[in-house]
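Removed from the display is one protein chain of the complex; every other protein chain stays in position.
For chain A:
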Amino acid sequence: MSVDTATVRRVARLARIALSDEDAEAMRSELNTILGFVEQLGEVEVSSVEPMTSVTPMAMKSRPDVVTDGGIADDVIANAPASDDHYFVVPKVVE
């Protein structure tokens, strides 16, 4: 399977990465090289194989449903590019 430039643009939009026309063209060729490489997986007979969900056999751990931390709003927003009164500030999204 190979991708065209329109597909590259659609995927870039899904991935939220702005691409120039030049970048899109270079990316198309690189992605097709990688997709060409992974195509060999088509040779493997997998119809009766379960997909891996956990690399080591382990039961998901549980813990009591209690609050174990919190009260660290200063820490949470400490690295924010823009914040106000413990809120993250973003461009207006509702008119």
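Operating definition for what follows: a residue touches a chain if its C-beta (ideal position, glycine included) is under 8 Å from a C-beta of that chain, and two chains touch if they have at least 3 such contacts; residues count from 1.
In this section, contacts and distances are computed from a predicted model.
Taken from the listed names "Asp-tRNA(Asn)/Glu-tRNA(Gln) amidotransferase subunit GatA", "Winged helix-turn-helix transcriptional regulator", "Planctomycete cytochrome C" or "Peptide/nickel transport system permease protein", the protein name that UniProt assigns to the chain not shown is "Asp-tRNA(Asn)/Glu-tRNA(Gln) amidotransferase subunit GatA". By the touch criterion stated above, the residues of chain A touching the omitted chain are 1, 3, 7-8, 11-12, 14-19, 27, 30-31, 33-35, 37-42, 44, 46, 49-56, 58, 60-61, 63, 72, 75, 78-82, 88, 90-93.
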